[in-house]
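Just one protein chain is left out here, and the rest sit where they should.
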Amino acid sequence: MNHYSALSILRHGLTGNRHWSRAWRDPAPKPSYDVVIVGGGGHGLATAYYLAKEHGIRNVAVLEKGWLGGGNTGRNTTIVRSNYMMPGNTMFYERSMQLWENLSQDLNYNVMISQRGQYNLCHSPAQMDAARRRGNIMRANGIDAELFDRAEVMRRIPYLDYSENARFPIHGAIYQGRAGTARHDAVAWGYARGADKHGVDLIQQCEVVGYIWDKDRIVGVETTRGPIRAKKVALAVAGHTGHLAGKAGLRLPVETHVLQAFVTEPLKPMVDSVISFGAAHFYISQSDKGGLVLGGDLDGFNSYAQRGGLPIVEHTLHSAKALMPSLSRLRLLRHWAGVMDMSMDGSPIIGKMPVEGLWLNGGWCYGGFKATPASGYCFAWTIAKDEPHPDNAEFTLERFERGCQIDEKGAGPQPNAH
Amino acid sequence: MTARRLPSGGRIDRSRTIRVQFDGRSFVAHPGDTLASALLAGGQTLLARSFKYHRPRGLMAAGVEEPHALVHLRDGNRHEPNAQATMVEAFDGLKSTSQNAWPSLQFDVGAVNGLMSRFFGAGFYYKTFIGPLKGTGFWMFWERLIRRAAGMGRATTLDDPDHYEKINAFCDVLIAGTGPAGLAAALAAGRKGENVILVEQDHVLGGSLLNEQAGAPSDTWLSHAEAELRDLPNVRILSRTTAFGAYDTEVFGLVERFQDHVRAPEAGKPRQRYWLVRTKRAILATGAIERPMVFAGNDVPGVMLASAVRKYLNRYAVLAGKNVVVATNNDSAYTPALELAKAGAKVVICDLRRNIPAGLADSVKKAAIDLRLGQAVLKAEGGKSVRGTYIVPVDSNGRATAKGTRVICDLVAVSGGWAPALHLWSQRFGKPQYHASLDAFLPPAEKGAFLCVGSLAGAASLQEALSQGHAAGGSIGREPSLSGPDDFWGRDLMPVTVITKADGSTPGKAFVDFQHDVKLADVDQAYLEGYVSVEHLKRYTTSGMAADQGKTSNLNALARMATLRGMEIPSVGTTTFRPPYTPVAIGAIVGHDHGLYFRPTRLSTIHDWHKENAAEMIEAGAWLRPWYYPAKGENIRGAYIREAAHVREHVGIVDVSTLGKIAAQGPDTAEFLNRMYANGFKTLEIGRLRYGVMLREDGFIMDDGATARLGQNDYFMSTTTANAAKVLAMAEHLLQTAWRDLKVHVTTVTDQWAAIAIAGPKSRDLLTAVTKADLSKETLPNNHLAYVLVADVPCRLHRMSYSGELAYELYIPAKSGRKVWEALVAAGAPFNLKPYGTEAMGALRIEKGHVAGAEIEGRTTMKDLGLEAFASSKKPFVGSVLRKRPVLEDPKRPSLVGLEIIGNTGAKAGSLLFSLNGPTKGHGEGWVSSTTYSPALKKNIALALLARGPARIGETIQVVDFLGSQTLQAKVVSHHFFDPEGHRQNG
Amino acid sequence: MLRIHCPVCGLRDETEFTYGGDATMRRPDMTESDPKAWVDYVFIRDNPRGPHKEYWHHVTGCRQWLIVKRDTLTHEISGSYLAREVADLADEVAA
Partner (left out) sequence: MPAHGVTSDGAAVVINETNLGFLTQLAGWARFSEVADAALRAQSLSLSENFRVTVRRGMVTAWRIAPDRVLIRSDVKLSLESSDDLAVLDLSEARVCLTLEGAGAAGLLSRVIALDFSEAAFPVGTFAQTALHHVGVLVDRPGRDQFTILIPTTWTTSLIGLLTDHLARAA
């Protein structure tokens, strides 16, 4: 295993880059493990990493049906932030932010955390009030937040539409300076390399097709590479949670929906922070490579196809030009889609399931990427200790029958509204 | 490289001369040229600098696959970055400049990166800049510099002066591509009478036929075919149009570059048009893109695709070089080689294959071409222009087997086979099939409603392409017949494109992805590090992720990885293609839907009066509403306090037309309302009103409003402005599914009625004067309605109060809204009537303790908001079971209270509440939902949700606004601040 | 973009409709007082990967609620019905 540093780059460069070793091993599955994590995305890999690092549980396998990081980890708009106001969410996402802030050093892998700040624009006095409530909760919990009036927003991001023509004038914005972006693929690879270093087996091209049961207890998984027994089976399969939980006889408060993302041709630096439009679901940032990364609404109907439609392309680009008229002559380079587990209140589920032997981490809606470190951290804790960490204590499956939905938007039990 | 324009030939209009500019230098061109062909004709071979190493780059291609020649186009507010010179039609006065180079294209400081390239390998950034300390500061310091160096073109922040349109189109068959196969398909389908949309990205039809020498036999067929198609009224031909995306249910997105080939669009013409096409079936005839080869120096200006060299020669009459090395692994490069020789170039062909078809060998011999079989270009030499090649004999893996020879040349024409342009197909259906003999991915000839024809489907000859097209179109009329050169690339291709030394390395940088500067060595390194799946390879090296989306690189990267892994290409995988096929301008997709037309605007029929009377307007969902009516020099605070005080003292009117209104009709309406609302509605009498609260299915409050019973079967529901559509949709859903037993119809009548609230102690007097009706307390008590005439307009008067004053809502036939409003204003003078806006309305309702959107925010229950008394316990209603879930019954939940702020400063909505001496940490004990200065109480007051709220009345608490650095104290009081007994509204 | 057949209006763009989710969920009777039944109805979904019966509201057209049979993996639509005309919402469209 190479330690990464400027020095290692120098050394390998001088020897023709012919001696790099694998970032992670490619082991064959063993017959049994202490913990089998299903899903080799950011969450599954982070879980494995923290299981090994924090809890010393190293006899772990991560099973991935395709290639590591091939799901939503590699399909999102890379935004990280911790501006949540609902109890249960606030500190969870802040833990994630704090883990992000030192993640590159922790993993010895530059995941390119760029704390370039995020603006949530407000377009009415009511939105300003709601932003103030959110910001105050953040501040009272030790999280940075600022509220800007129109003049300040105009000074900071002058290229938005402040003209008479703006259909929804900008009244102000709530800003989190520590928010920003990360290099999404690097997050998966960094965790993979870290987990591997601690002895975790990362097994790609290994699809889970069913469970091994001992009476009514799950004791392993059936895979395309044979049966693998495990003391604990943990699912972290965003987009496919319902499908795999279904095989264990669980029905979930989750619908699977498709979410698109967009990138323009590469440009010299233009947008230096993350900006979220408040008049429609739309946000924009610029990647280090120069492409403007745009995000919008869900396509709106149940879908497992990693393919979006034109209505949302139009909706997103309408919003783009409405917010920033000069985008008009720039060109959309590519749009793609991922499938999201949209939960009934917009918040995730992390915990032990009513089926013995099964743990689940899912229902991330669009919040999954920014949650990756805390999700892995808390899920690992929950699996290792058989009880939730305080930061994920509210993310239970039972909250719906108990009446404590964590509904950040107040949109109600309508998955496509979150 | 010594390109020049030939004295004759080509498909350009030599009768006219135009001038184009590049980096301030002027070039002569002719209509029919592209910017690329004009620059090439003028000898400008250096056009760009590469992304990472800032290497000099020229033209590699002549079409959409061009990876190098991206330029800035036009200037000022029409400035546009990243334009492909090969796709820009030349027009007189065209201005272009180079990008990503400093201080100049010729001497670019960034080229120093090239010297450091051994350290900039795959994954460079992931391994460096991690920083010695904790935190993100170290990386972010470097990131600023890296961002500046990255990116390609520079964008303008000026508004786009041009306009765009969207057009909805429908057809029976959409045909993408007007090469021989596409035209044959269009002819057959057109003759059949199908509605055809025929799409061509070029400005002329013909596709690959245009690369034939002018005057070729196919020209006659082409002109006849085009003439016939243009005569068919059922065929719509869209040239300068790209089908950029294929979507579900046979929907295609096209962008027509309607006026992009001129300096500025003609007056009235959109720059581009976005066609949204719904078709029954699609015929894809999008052709194929030639593959480059991977060898050292394969990016040096002067190394071009053989097909591009041919296109420049035959279409633009530009001879790209005099001494040409043709490097190929298939037959298709022989035609350009022969044509180049004929045009006077000295040609050497090195073909990887040891044997070639006899016919080819003969013709080459006749043309005195130096043919070297079993050889390949190991290295192209040169900096800003190619100077020569190093040619070696190679084995079947593309490895040099012996020392080679140096051949001086000024042009290298390369063909590494062809890749069918299956992007549209793949966008829709995903993974295509790999065909080993063609070393290419191909779509199936037919899938769903898609047919693929021509080179896209691997047609082996011009005639086969025509036949496929003819059949796909419906085989109507005579099948076209044409013979072309016998040079099918797939006939005897040797599937090797990577040329290395015997040890597998390249003597210099060999590029796989040109635009992103991904080298063969980067692929090799990715392999070493285990990034071996095609998606890892792509993401780790960024191969295929540039603006050309890997049109020339995907297959070569894949092939290399397959070699390294010792696998077949399909086992390594293929990436699926994502729309758009080529980048599309954002403005084109937006059309008119920006600025004021980003979303439609909803206006009350009284709107113009408000504007004429200087109201400040405010967005409320899609509506604009009067916010306040400032007197001269008055700010919002002054205005709302004055307006609210005026209502309490005299009388005011406010436009409430935005309230949602629903007609609920039918014999079972009472039962329907009884189920919809938490309140009982069975006993509501005709002529009476009742306030109601409606829950979501999960038991949280959804909306509130008053319902009037107008007749036996006839009810009038009102909703909040925000929730009107949601309530109607839910009612329709229940009535059409679970409650089909109910004979009820609901219809929106929001637009049928304008509405004005008249509030204040003088409201009855005013209305009596205006209506001449008896509106006394006895005839029209609170929560009753009456039918009145105002200015001869028959209206309905609801007596109900939101402000807590004696108040009415007047429902007016919408189109008479302004007339009635003006009648009230006119008659109001003696009563000192003033209009008021939503801000004063808010102040009044807060004084009265009524909840609104800030309290009904999707997470509050009836209990939370002190509305429990309205919930009937005698009947089930929507949400009645789930509202009783355990956590929702917890008395510790934040519940509605009033706050009297101590001191002279008002609290801000969104402030948090804490116990007086408790810590100000965490989520607090509640929050301030709505605030106002109360003119009636002469105090700053607020509505708030406070844990165990009602039990804490009398307590003093802290109100903290961290964001505004403000800590206040407030007394917890009942939210019914003003006239809690309702004397005024019931008076 | 989906093109959805409305039995009243004909084949229309998805943009004329709003989505209403799983149509196999049967709303408990109004008199049902067991919270479990309501929790199930309101929150819990089968969320199938493949054939799906779902509500669409033709909101800018005839304002009818439809039940559409659509595959969540391929997006292929294989039938649409007026919700009001389907006798038993859970079972009828199974054919």
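Read from first to last, the chains carry the letters A, B and C; within each, the first residue is number 1.
Just so it is clear, contacts are C-beta pairs under 8 Å (C-beta built on N, C-alpha and C of every residue); 3 or more make two chains touch, one makes a residue touch a chain.
None of the values given here were measured: they were computed from a predicted structure.
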item	value
Touched by the hidden chain, restricted to displayed chains	B, C
Options B:445, B:564 or B:596, residue touching the unrepresented chain	B:596
Hidden-chain contact residue, picked from the options B:262, B:617 or B:749	B:749
Hidden-chain contact residue, picked from the options B:357, B:374 or B:666	B:666
Touching residues (missing chain, whole complex) on chain B	163, 165-170, 195, 258, 267-270, 273, 276, 278, 591-593, 596-597, 599-605, 607, 623, 657, 663, 665-667, 711-714, 743, 745, 747-753, 813-816
Interface residues of chain C (partner: the chain not displayed)	8-10, 12-13, 15-16, 59-64, 82, 84-85
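Keep in mind that, in the parts below, only the chains that are shown with their structure count from here on.
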item	value
Inter-chain centre distance, chain A versus chain B - centres from mean C-alpha coordinates, in Å	22
Interface hub residues of chain C, defined as touching at least two other chains	1-2, 13, 18, 35, 39, 42-43, 75
Contacts with two or more other chains, residues of chain A listed in rising order	307, 309-310, 401, 413
Chain C-touching residues of chain A, taken from the complex the two chains share	240, 242-243, 246, 251-256, 300-305, 307, 309-311, 344, 400-401, 413-416
Chain B to chain C touching residues, read off their complex	247-251, 276, 278, 675, 697-698, 729, 732-734, 736-738, 740, 876, 881-882, 884-885
Chain B residues within the chain A interface of the complex	51, 78-82, 118-119, 121, 124-131, 133-136, 139-140, 143, 146-148, 150-160, 162, 164, 245, 247-248, 251, 253, 276, 427, 505, 521, 524-525, 528-531, 533, 535-536, 539-540, 542, 546-547, 549, 578-580, 583-587, 589-590, 593-599, 601, 618-620, 696-700, 702, 853-854, 857-859, 882, 885-889, 908-912, 920-924, 927, 929-930, 960-964
